[in-house]
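Left out: one protein chain. Kept in place: all the others.
So, chain A:
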Amino acid sequence: MTPLVELRNISIAFGGIKAVDRVTVDLFPGEVVGLLGHNGAGKSTLIKCLSGAYQKDTGDIFIDGERVEIRNPRDARALNIETIYQTLALADNLDAASNLFLGRELTTRFGFVDDAAMEAETRRIMGRLNPNFAKFKTPVKALSGGQRQSVAIARAVYFNARILIMDEPTAALGPQETQMVAELIQELKAQGLGIFLIEHDIHNVMKLCDRASVMKNGQLVGTVNVAEVTDEDILGMIILGKMPERRGA
């Protein structure tokens, strides 16, 4: 089976510092791959090469086995890649609906933006993600961190993505909302999406991911099947930067 996404030997440097150094990871349809590593390991930078926010210096990106160039976020969207950024990337002065549909506004017959229709759709999807959400008219800067994160998640899942990148999607969420996102991830996975999930919480990783790729100082430590390792093995990879010892055969 060809992978949905393959990032091969990706490198990117900022002023001489190698933020990502020859990293290779892949992702299959219906799979969740966790990206793990200490702060500054290069996880966000790596996925930004896939989402079009950054341009890789060297390396290749394959989608469905075909080599693609992703020069900007528009290219990524055209390939059905959706991203929830760690920084959320919301326009603070606009309301939830305007943010959700930013760049892909619903329009009326005459080509004008249809705010009422967008608000109705936003109410529908937020009802699933975060039923307590009620601030549809306020600029998102007036929302709480978790509410803002819900908006960013809603935006990524609304548009029938095939490849979903989630950079710490539950960092600001309460337990109930986190649970709903976990359910959402499982549902999207069942629909055949491929998901890159950057996550610091080992329990969430063990629960949600099929495989985990660990990075340290910009380099790939290795990729493991989550079912075959323990929490401690993964922690060891993150902290020591070494693959776990193979245990009894």
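In the analysis below, contacts are C-beta pairs under 8 Å (C-beta built on N, C-alpha and C of every residue); 3 or more make two chains touch, one makes a residue touch a chain; residues count from 1.
In this text, contacts and distances are computed from a predicted model.
J.: According to its UniProt record, what is the protein name of the omitted chain, chosen from "Inner-membrane translocator", "Pyruvate synthase subunit beta", "Protocatechuate 3,4-dioxygenase subunit alpha" or "Xylose transport system permease protein XylH"?
T.: Its UniProt record gives the name "Xylose transport system permease protein XylH".
J.: Of A:Ala13, A:Val68 or A:Val113, which sits in contact with the chain we cannot see?
T.: Selected residue, touching the omitted chain: A:Val113.
J.: May I ask which residue of A:Arg77, A:Lys189 or A:Lys216 touches the chain that does not appear here?
T.: Here the residue in touch with the unshown chain is A:Arg77.
J.: With respect to the chain omitted from the figure, which of A:Ala53, A:Val68 or A:Met243 is a touching residue?
T.: A:Ala53
J.: Mind pulling the chain A residues that touch the left-out chain?
T.: 51, 53, 72-74, 77, 83, 85, 87-94, 98-99, 102-105, 107, 111-113, 116-117, 119-120, 123-124, 126-128, 131-134, 139, 141-142
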